[in-house]
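This is the structure I have questions about; it appears just below.
Left out: one protein chain. Kept in place: all the others.
Presenting chain A:
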Amino acid sequence: MLDKELRSMIGDVKGGRMDRRAFIQRLAAVGLTAPLANQILALGGVAMAEGVQTYKPTKRGGGGALKLLWWQGPTLLNPHFATGTKDQDGSRLFYEPLACWDPDGNMKLVLAAEIPSVQNGLLAADGTSVTWKLKPGVKWHDGNPFSADDVVFTWEYVKDPATATVTIATYRDLKVEKIDDLTVKITFAQPTPFWADAFVGAGAGQILPKHLFAEYIGSKSREAPANLAPVGTGPYKFVEFKPGDLIRGVINPDYHMANRPYFDTIEMKGGGDAVSAARAVIQTGEYDFGWNIQVEDDVLLRLEKGGKGKTIYAVGGDTEFIALNFTDPNVEVDGERSSMKTKHPLFSDPAVRKALSMLVDRESIKKAIYGRAGRTTANFLNGPEKFVSKNTTWEFSIEKASKLLDDAGWKAGADGIREKDGKRLKLLYQTSINGPRQKTQAIVKQACQKAGIDVELKSVVASVFFSSDVANPDTYPKFYADLEMFQIPLSQPDPSQHMRRYLSTSVATKENKWQGTNFPRWVNKDYDAAINAADKEMDPIKRAALYIKCNDLLWEETVFIPAMHRLKVEAAANTLRPVISGWANETDNIFDWYREE
């Protein structure tokens, strides 16, 4: 039904009977707005709209200095070597992609002249190729012209395994050809519904100048002088870089966008911690913008009282979740625990999993920990809107959980801990060391205790928990615990990579050195079939339905208990007008930042 309605609405937009804004509003009503709503239109034959312009200044420059505070300073300025978003953020001041994402998930043109669509013939209707037209007259900071050669070169550079880039996965399975000086064509190995990954956004999309990197492709990549002194096309020209400490730039007077940028100089300072960064922006006003202010809400509220700045929030799709282990972490089989040859002794009873999900008090977690930076949710997949399921619910009820366990035969023993057939409800719950996470653990443990489940808490240093160290038993892929909690950022406005992780073919095992992405070790044929179908599905509505189905499967089976839908938190001076998208790096829209006088 939804399907039919949507189709007729797309027809209305095409025929001019309904305007784009009304269309998006209608979609919002049925839970289908944001980034991919626009891609629905693109694939339905209506061109993707460019994001709304919010930029007010009428001349270039004159804005003085822009002082940014990144409490983890960038350590290198080649975006394709980035070990974290901080490095992408720093590089993005100088380098640019073809397009980026605005706060609503709309595409914004940067180096491209036109948004590809089926209508303008740039997007193949079967999703096997996309053609990008480049803006004419763009110059690198050193005066050389920017052309299709640079785009093709970036692809060649990144996909060479010897270059050792971290963005290789985006580029290795596609082909990039130069059609003419200002046109490139990307051909995908198979129909690709989400075609806006390569060359888009700060994460993987930043384009390098061929004339400076051509000699340093492959194993010599580390020696390129431009790794530390970027020459880009961006709004600011590079001046100085001290890894981990400071990046400085000055205005690019030949920038290709009218009246931009607003600021004359830019400075990105690194080091310190999030709380003092919040203080330097909100309370003393020493800096204009503070990145990733993961600080307790009451601290922020206190700082904001009569301060010089405020916090700002951006909605993306990051979900803090508790994963359940479907294998037995306490039994060793062929030198590995949590082996696929075992079954979890307690979680193999669905009632235990269901009861557990009723014992996570999301409202309290929001109130006590995340405050304005969180939203409660029943879903594992929380964005883009189009993919968010409306079929799920959550509730917190110790009584109902207890009843569920009683009915399933888990009776309280002498010490109050429930047991059945000699198996006691004792769980090990691990996460990385991080203030909010330890508090969440405590809230969950308390509720579980009341319901007769004994929970042991464990916290692992983040650098260990998230490492790929094969020798360490405490990493999250090994999952030598019953429950574990963290989040996996959704770094692009599309769920495909995110949801593919839990295919039954990707289980983390000793055999693949725990590189498999399916750490809950949950195996479900329906899920596999839906994901594989979605990967090839070009009809955006059917595709969204498939991902919603996957999310609902994860919910029904209680593979993950979502603890919080987290928002991005930043601090900004009251006068600064930053443009922050939950779907992109903080600096992805830096060319549109200005100060209200």
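Following the convention adopted for this analysis, a residue touches a chain if its C-beta (ideal position, glycine included) is under 8 Å from a C-beta of that chain, and two chains touch if they have at least 3 such contacts; residues count from 1.
The rule is short, and it goes like this: contacts and distances are computed from a predicted model.
One chain of this complex is left out of the view, and of "Hydrogenase 4 subunit B", "ABC transporter substrate-binding protein", "Simple sugar transport system permease protein" or "Isoquinoline 1-oxidoreductase subunit alpha", the protein name its UniProt record gives is "ABC transporter substrate-binding protein". One of A:372, A:423, A:513 or A:536 touches the chain omitted from the figure, and that residue is A:513. Interface note for the absent chain: among A:142, A:215, A:469 or A:526, the touching residue is A:469. Residue-wise, the contact with the chain that is not shown comes from A:228, picked out of A:179, A:228 or A:301. Of the options A:204, A:295 or A:548, the residue whose C-beta touches the omitted chain is A:204. Residue A:280 is the one among A:266, A:280 or A:481 that touches the chain not shown. When the full complex is taken into account, the listed residue touching the unshown chain is A:498, out of A:210, A:498 or A:543.
Contact residues of chain A toward the unshown chain are 69, 72, 75-76, 78, 81, 83-84, 161, 164, 166-170, 203-204, 222, 227-228, 240, 242-246, 248, 267, 269-273, 276, 279-280, 283-284, 286-287, 461-464, 466-469, 471-472, 474, 476-477, 486-492, 497-498, 501, 513, 515-517.
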